[in-house]
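Every protein chain except one is present and positioned as in the full complex.
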Amino acid sequence: MAFEAMFEPIKIGSQTIRNRVVSTAHAEVYATDGGMTSERYVKYYEEKAKGGCGLCICGGSSVVSIDSPQGWWSSVNLSTDRIIPHFQNLADAVHKHGGKIMIQITHMGRRSRWDGYDWSTLLSPSGVREPVHRSTCKTIEEEEIWRIIGDFAQAARRAKEGGLDGVELSAVHQHLVDQFWSPRVNKRTDQWGGSFENRMRFGMEVLKAVREEVGDEFVVGMRITGDEFHPDGLDHEEMKRIAAYYDATGKVDFFGVVGSGCDTHNTLANVIPNMSYPPEPFLHLAAGIKTVVSVPVIHAQNIKDPNQATRILEAGHVDLVGMTRAHIADPHLIAKIKMGQTDQIRQCVGANYCIDRQYQGLDVLCIQNGATSREYMGLPHIIEKTRGPLRKVVVVGGGPGGMEAARVSAERGHDVTLFEAKDQIGGQITTASRAPGRDQMAGITRWYQLELDRLGVDIRLNTPADEATIKDLRPDIVLLATGGAPHMTQVADWGFDEDPEKSLIVSSWDILDGKVEPAKNVLVFDTICEFSGVSVADYMADKGSRVEIVTDDIKPGAAVGGTTFPTYYRTLYEKEVIMTSDLALHKVYREGPALVAVLENEYTGQMEERVVDQVVVENGVKPSETLYYTLKPQSRNRGQMDLEALYAIEPQPCLSEPGEGFLLFRIGDCTAPRNTHAAIYDALRLCKDF
Amino acid sequence: MSLPRKNPRLEWIARNRLHPDHAQVMAEQGASASPSQWMGPAGLVRRDPHRIGSIGPNGIKRIDRSGLLSSQAAASPGRQAKSEPQKPLVTIDEPAFIIAVVPDMAGGELTSHDRDVLGMARQLADADPARQGAVLAVVFGSHRETRFEHAGVDRLLHLGDERLEGYSPERRLGQLEALEREYSPERWVFPDSQLGGAELGRRLSVRLRERPATQVWQLLSRDNEWACECRGARERSDIVRTLPRCILALEECAEPVSETRHEVRAVELEGSVPEAMIRIDNLGQVAVDPASVALGEAEFILSGGNGIKNWDRFHHAAVQLRAAEGASRVAVDNGFMPRERQVGATGTWVSARVYIAVGISGAIQHLQGIERCNKVVAINRDMGCDMVKRADLAVIGDAEEILEALVALIDQKRTEEARHEAA
Amino acid sequence: MLNILIPLLLAVSLVLGAVGAFRRIAMWRRGRPSPVNIMKGLASIPRRYLVDLHHVVERDKYIAHTHVATAGGFVASMVLAIIVHGFDLASGILGWLLLAFTAIMFVGSVLVYRRRINPPARLSKGAFQRLPKSLIAFSLGMFLTTLPAVGLMPENAGSWVFALVLVVLVAWGLSELVFGMTWGGPMKHAFAGALHLGFHRRQERFGGGRSTGLKPLDLDDRTAPLGVIKPEEFTWNQRLGFDACVQCGRCEAVCPAFAAGQPLNPKKLIQDMVAGMTTGTDAKYAGSHYPGQSGEHQIGSGGVLVARKGEALVDPDTLWSCTTCRACVEECPMMIEHVDAVVDMRRHLTLEYGDTPGKGADVLDNLIATDNPGGFSPTSRMNWAADLELPLIKDRERTEVLLWLGDGVFDMRNQRTLRALIKVLRAARVDFAVLGNDERDSGDLARRLGDEATFQSLAKRNIATLAKHQFDCIVTCDPHSFHVLKNEYGDFGGHYTVYHHSGYLDRLIGADRLSFAPAMPGTVTYHDPCYLGRYNGEYEAPRAVLKALGLNVNEMVRSGYRSRCCGGGGGAPVVDVPGKQRIPDMRMDDIRETGAEIVAVGCPQCTAMLEGVVEPRPQIKDIAELVADALTDRPDPRHKADQQEPLEVIA
């Protein structure tokens, strides 16, 4: 039996966990109504349990006190007994499938925002401000310390009464407990600061109070960091000492270990390592903690693959592996391993769409899986075969939308043909994956390629579909996912020309796709500020160009999420890319052998120039609509989608209406440029009822 | 670097922002020494943001907005040269005792196991500041190790006699006995490895009538006395015992030396070593079928990725090179190679002496899987790919042509060799 | 002349026949002893012949009618001929009767003759090609000879030439049919066959019974041979059984290994056993050989049937190709026990030489050291069910059902079946418990691989474990465990009521303890596991369960007692003898022929073998999975459960 090590049950405290795989605590941003778990929340975890996950620890940063605001991230609020019946639903749903569920409880101290909800005064041991949340805070008083200790105990009681299997005390990510631990934040000289014992006191009192309240049977764990990576913070040796100190009490049932602190943007990116990181980059820290504690150790951070998980477990570095993003990408991960379908696992690529949304206070979604966290709406992870008529479905365009449309249609049992003009499927994903450190994006395409092959989809590469080729196939449904092209013509003075010889500017796609070689001195003008601009700058600098990236927005990469822009910045600065903001590209003209780019200051209108060899422009996508307008008049539905049905996740009414000819739909960027998730989501919700 | 020429008047003007010529002087100064900003013909300021600032006296980039010190600018900004920090050198002139270590020196270099064992020897030598010991390494035959000083070697006994080259346990034992007579090491430490240490260590122990501690995996300090923990009963038990004189230690028995340099003072055996009775003749290594060795164990791997177009030729090359075959995840997903050949974090971790990556760009998972390889060769079209950055040797060009040339070269050498033998 | 010669011929042939019979019996008796009740055995022959044997023969109507006419005609003619001609009592009805029977026999013989023109490949040729002519000669000769006796023809009619022809015809017929019967001619089957029916080593098979469990070896008796390597090491009645073979080749036609091109042909194997007892060579054998083999074979040096090195009559691969599916036994009109012979010889190879091929040695080592064939830690048996909280029987005073999980606990595929079964049992509120880590492999695999010692060790320890607990019955989803627990543990003192899960589910459905949602559309076929069907006669329950789910079963051509093996039995996948094609692929072709989208199975081995067939192929689902998928939550469960009467079969 392969992957045996993953399937050996383990006891955590009184609970037997059926396997070694954990969905660790993360903020789901799904709780509603004052921090109550909702149907959406329950279904999201039920799906993981159904898929075989051993232990789910839900509710990242679920708060125990009312002065730790839960509203910003729609996290769970354990400061009131109102939560108890909600937990009962959650516990039943997970237990029904043999899973175990615990919740992370915390007081976030200074790590929050104060400017909303109850306009709380944030607390911290010494009133030191936290950079990531730009939050100021007061110095905590003795009375407040004891109140919060009591709040922890009450929160644990509520989890227990709600039928959950345990709580995880968060002493990581610079929450209140580890704010007391860290000399970086705790400058106190009273009994709560200074010496090791004093810094440990708050966490110890919390642990004691919680244990006292819930008894020995209920699981109580702690999540800690393995090294804060701050010069004035807690290092690995100190963390080992702390872990051993708490372990010696016998009151802790497990430790979860995370590498890196996260109170700066740069360290925060470590906590949820994106695709530019090596696999399990911080395993050594968790393994170090394991050498000093007597209870099981959980480690998550870039563990996504069953082979990788097995290797880690077999080696005995830790006892359980967190595969959290892996479960967001595919909650049926474990079931697929057990079914011998490891090649069918939709593997997390580390795009961090999930966590980057979370930091913007948006619900957690997966870049490549439209069903995740939409289980409550009835979006399926497993597409069932249709019981209705089998149809001929033609999909035009092999980008994310087209691939998902072809996959879902084929899973429904239809006869699917996919046209792709290029020599490989993937669309813009392929272009995106060419940038340094972004190659994992291609993993999305690889999964689709394997699935489409398995489902027997007829993929026609190097075949730009036209009216005749499509109609030759006598389709019942035509889906256009033809994407678009770089939008280079918006400003005439940029000097774009279809003829590359004459054009003064180059698109970022042409650079990344390798059609145009990077020149020596380059100006990248990026008005979109998503991944594409910083990617192309990074790519060119990597090839040896001197690059300046200019934007008229507030900073280059402004729209790149909180766990990803730091890794771009690390590499851009390292390669001496100049990042300039607030300047718009006004005009490009030739002067002798050089190009001169005229930039206009967004706020003063002042002009300045750059003398360069090449000007690269990233101005987003212009939809390709020609084919659509050719086919539209001939289609039964005139290309229209019933939005009410679409948004309600219901079948398009036209599917059941009789009539001659084909139905026409278009999805993704050929409608309006959005993103990968949007294209995939549209394809899924539209095609699941074909 | 030439000394900067000074013009005190211009410096004065540059410092004096109220001087009427200030702007012009500043512009001229900049223009002569790579300007960062100047006036373009269209009357718009032209900037070269790459040129802003210079390297200050501390070797750190400095931007002098005051202009006060700019004339002293020495160098334009650029990447700061990285230098390896020099570790302190430890010399032990009169050691209180000797810890003798006999490293395996596979391939003429210290193995990682050797380094671990030297690390353990270091612990034994340095434990008591009042009684400082020295680590003596015994090296047989020729070697190409250049970093003994970083591995914690105080004394090096290099026995270069060519008869000690290769597998020669009986002769080597004779030399170690001589060493025992002359230096009476306080302890003998061997790597307990199939490469030689396991055998030589046991031979010496029984010769010296010492009961060795074998498969030692950690030292323990008990009441000012050394003890050790060993594996016993084929990995099934742990045995704690007082530390004997002869120690055969497992990999990772101790951290290798990393913070100090050591003297590597050469020593020699004074007396003559009696001729050993030789009962074993080494007839040399035997070619084995690479397919019979597990991928994770393979010594030599030829690995193919997306850049391979003709897989038959790849397989042919692997056969000719007598290398085990590996593949990137992409090649496996695309169905060109079986799943069990996948190298990387999501496949097999390999530890080859030489790993040739053909047409593999080097996804981060793949790079992790080859972390333990000794030498990595990249054959790739893309000079900027991560595999080329990782490689010890990278050849940029058409993978198939290069492979074919390599196979032809090997063919040619083999024929020559065969002719040579026949003659 | 005739009235002298004919009685003389009769007398001579009878005497020669008696001598031959004596010698033949003595030859059989050179085998190992096997106690039988002689009188009872002899007395049982007619009924067994006419009922049990005919029951099998009747599966082929043409040959059944032919056989009735020919054999019935001959027996009657012979008896009458002795009376009519031997004692010259031709007058009256007897002569006419003799005429009638010889005429019937003649018709039968002609039918036999027709069968022999372009005979199917399974039939042996050689002497058997002669037989119809001999039959015709006898019936014709005797008919014509009798004509004068009843006065239809004048005495001494025709010339002496005619008389001589008649004598030759009768002599020919008598020599083939009377003493040919005991001297090894093709009619040997009648003589040996009749006695074999009487002295069969599995008496239980007659009268509709079933006897499929292997006979134990006495391992404590150090002098007893371990299995069989020489012909004399078979029991005498096994030898008798081999001699009963009529080389009809029905076994050959149904043998999955033969069809797959593996070197096994059950008919040839039995003939090799006969050759071993008699001539020591297969030179005269005129049927199909073992696939991939040809030429003559002699008994090995030292008189061994199977040679480890060099040549003998039987190659070890022949023995290891057998899946022990019992199709040959089921099909044999002479009720010969091929599988017993195969296992007897395997026993010798394994127990004496340790010559179990392929992965056999690993599997047996694992069974010895870990009590499961995969070598998994015996303490990890319940790992798969950590989340199911299964009740352990050791925590219970008694339970209705002891759920025997089998080694499928280590297999992720079979874990799904087990989960489904547990879901169903819970839905039906069955009071069940498991042995947990105390369970061991049932010993089936070891026994089929010939390792009787390991089998007995496992069996005895399992029986000792079971003796510690109180339960009403055992339920298992593994037909191999089912068979061993039900039919083979008895020899070691383990007697239990055992159900295969299909049978038990059928009962639960019958007792209205399960309710289902309407069946999904789609066609289903059902594959009978050998160890459930042929070994235990359970053909109906699985079909009844499928019917209860609202599924229509599209039967395969080969189903029920004629089901084709999946290739997974008898340790065949472990020893893995190569052939021209794989048995499961052939079975999948059978399945595809039905057009079914789902094939329902009831055995972990079958599931594994069939799922090993490359896709695209129909889905493979265990009956338990189909039942679990169709379950609906019962309304008002608690209330009903409290008043639930226990199933009468269990209580």
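Think of it as A, B and C in the order they're written, each chain with its own count starting at 1.
One rule holds in what follows: a contact is a pair of C-beta atoms (placed from the backbone, for glycine too) under 8 Å apart; a residue touches a chain by one contact, two chains touch by 3 or more.
Here is the rule we go by: contacts and distances are computed from a predicted model.
> What is the missing chain called in its UniProt entry, if the choices are "Cytochrome B", "NADH-quinone oxidoreductase chain 3", "Thiazole biosynthesis adenylyltransferase ThiF" or "Electron transfer flavoprotein subunit beta"?
Result for the unshown chain: "Electron transfer flavoprotein subunit beta".
> Just to confirm, in the complete assembly, which displayed chains does the hidden chain contact?
Every shown chain touched by the left-out chain: A, B, C.
> Using the touch definition from the top, which of A:92, A:197 or A:235 touches the missing chain?
In the complete complex, the chain left out is touched by residue A:235.
> Of the residues listed, B:86, B:146, B:194 or B:224, which one is in contact with the missing chain?
B:194
> Touch as defined at the start, partner being the missing chain; which of C:369, C:467 or C:517 qualifies?
Residue touching the absent chain, from the options given: C:369.
> Spell out, residue by residue, where the missing chain touches subunit B.
107, 167, 169, 193-195, 198-199, 202-203, 205-207, 211-212, 214-215, 217, 231-242, 252, 255, 258, 279-288, 292-294, 297-300, 321-323, 353-354, 356, 364, 367-368, 371, 374-377, 379, 383, 386, 388-398, 401-406, 408-410, 413-414, 417
> In terms of residues, what is the contact footprint of the unshown chain on subunit C?
219, 222, 226, 350-356, 360-361, 364-365, 368-370, 375-378, 451-454
> Kindly note down the residues of subunit A that lie in touch with the hidden chain.
These residues touch the chain not displayed: 227-231, 233, 235-236, 259-260, 267, 270, 273, 276-278, 281-285, 287, 315-317.
One rule holds in what follows: only the chains that are shown with their structure count from here on.
> Measuring from the mean C-alpha position of subunit B to the mean C-alpha position of subunit C, what distance in angstrom results?
Here subunit B and subunit C have centroids separated by 68 Å.
> Enumerate the contact residues on subunit C facing subunit A in the complex.
Per the stated touch rule, the residues are 374, 376, 380, 383-384, 386-388, 410-413, 415-416, 521.
> For a test of understanding, state which residues of subunit A touch subunit B in their complex under the given definition.
Residues of subunit A touching subunit B: 275-280, 304-305, 307-308, 311, 343, 436-437, 439-440, 442, 446, 449-450, 542-543, 546, 548, 576, 578, 580, 591, 596, 598, 607-611.
> Mind pulling up the subunit B residues that touch subunit A in the complex?
Going by the criterion above, the answer is residues 40-42, 44-50, 79, 329-330, 333-334, 339, 345-347, 349, 361, 363-365, 367-368, 384, 386.
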